[in-house]
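Pasting in a structure now, in structure tokens, and then I'll have a few things to ask.
All protein chains but one are shown in place.
Let's turn to subunit A:
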Amino acid sequence: MAAPESGDGNNGAARMVTLISSDNTRFEVEAAAASLSQTLQLTILDGGGGGGDGIPLPNVDSATLSKVLEYCIKHAPAAANGGAPNATAVDRAELERFDNEFVNIDQSVLYSLIMAAHNLEIEGLQSLVAKKVADMIKGKSPMEIRRTLGFPDPTPEEQAEMNAHMLEYGWAYE
């Protein structure tokens, strides 16, 4: 029979927690990685998520959760070093390469990711996806932004407002 473990005195083996997506898929992941989420951190510190329990995440589907965890696993070691002041330039460059690659994804996935990062309060991921969307917007006209982000065509009223705005804020369109 497995001896009950208290806290993290586990002879070097990393403590694992289980997260359950909205479609009931179970993900087992190191507690350190899952703790990048401010929302989960307290539960995990309280000893939750271990054994057969699992932490249910009713707002995150399995595709999104697996993507989120990919990020957390990659960033957990650096985060454990307290924002990695002693990380080498190579480590940082590797994380940056990973981040760039990571957000190179379909827009629908990106939006699910934004919402998940927001709900789970994963700071690094929140700013990564926000930056990605900001980069998609930068340098575009309102109409191009609407098309890029998949807004429906503007109503005549919205179109008139856009034109009025272009007059008022002419300098922004130079």
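In this text, contacts are C-beta pairs under 8 Å (C-beta built on N, C-alpha and C of every residue); 3 or more make two chains touch, one makes a residue touch a chain; residues count from 1.
As a working rule, contacts and distances are computed from a predicted model.
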**Omitted chain (choose from "Rieske domain-containing protein", "Trafficking protein particle complex subunit", "F-box domain-containing protein" or "DNA replication complex GINS protein SLD5") - UniProt protein name** = "F-box domain-containing protein"
**Asked** Which listed residue (A:T25, A:Q38, A:N100 or A:S141) would be found touching the missing chain in the intact complex?
**Response** A:S141
**Complete:** Residues of subunit A touching the missing chain are 107-108, 110-112, 114-115, 118, 126-127, 130-131, 133-134, 137-142, 145-146, 149-152, 154, 158, 161-162, 165-166, 169, 171-173
